[in-house]
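Below: the structure, in structure tokens.
Here the complex is missing a single protein chain, while all its other protein chains stay put.
Let's turn to chain A:
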Amino acid sequence: MAGSALRRLMAEYKQLTLNPPEGIIAGPINEENFFEWEALITGPEGTCFEGGVFPAKLVFPPDYPLSPPKMQFTCEMFHPNIYSDGRVCISILHAPGDDPMGYESSAERWSPVQSVEKILLSVISMLAEPNDESGANVDAAKMWRENREEFDRIAEKIVRRTLGIPT
């Protein structure tokens, strides 16, 4: 069914190119393989990630949009819902069947009407308000709860690094 997945991805790419949401750019890394995208998302304003441009890789399954893509930040990240290797833990990216944390209702999970744009918008709002119940990165979750200043300092460092500005 890679044919229909390809058509849908092409349509999404077109839409994201013609009407890009503020601060989001996404597209195939190389059009030889349309199932691997790179996305750039801008840190939401008023948060500790403000101003940063975070690159992430999206890998789509052959039966997309029936199954969700996988998303992984390719820059260094420090966030309660992002694993230390950059993988994003967010309910919209979980297939309806699996529930790793055991508390998500299926309504928040993946459905074929979701899209790359919606995923990226969700990730932006996740950056703004971490869900510290699902600790993908326990250290970050702990620091977010207990030592916000230190958390902000680390985030600031990451933001500078993504912009290529010496810290």
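The rule is short, and it goes like this: contacts are C-beta pairs under 8 Å (C-beta built on N, C-alpha and C of every residue); 3 or more make two chains touch, one makes a residue touch a chain; residues count from 1.
In this section, contacts and distances are computed from a predicted model.
A.B. asks: Which listed name, "RAB31, member RAS oncogene family", "Ras-related protein Rab-21", "NADH dehydrogenase subunit 2" or "E3 ubiquitin-protein ligase AMFR", is the one UniProt assigns to the chain that has been left out?
C.D. replies: So the chain that does not appear here would be "E3 ubiquitin-protein ligase AMFR", according to UniProt.
A.B. asks: Which residue numbers on chain A touch the omitted chain?
C.D. replies: 1-4, 6-8, 10-14, 17-18, 20-23, 25, 27-28, 30-35, 38, 40, 42, 44-47, 51-53, 62-63, 65-66, 95-99, 105-108, 111-113, 118, 121, 125, 128-129, 159-160, 163-166
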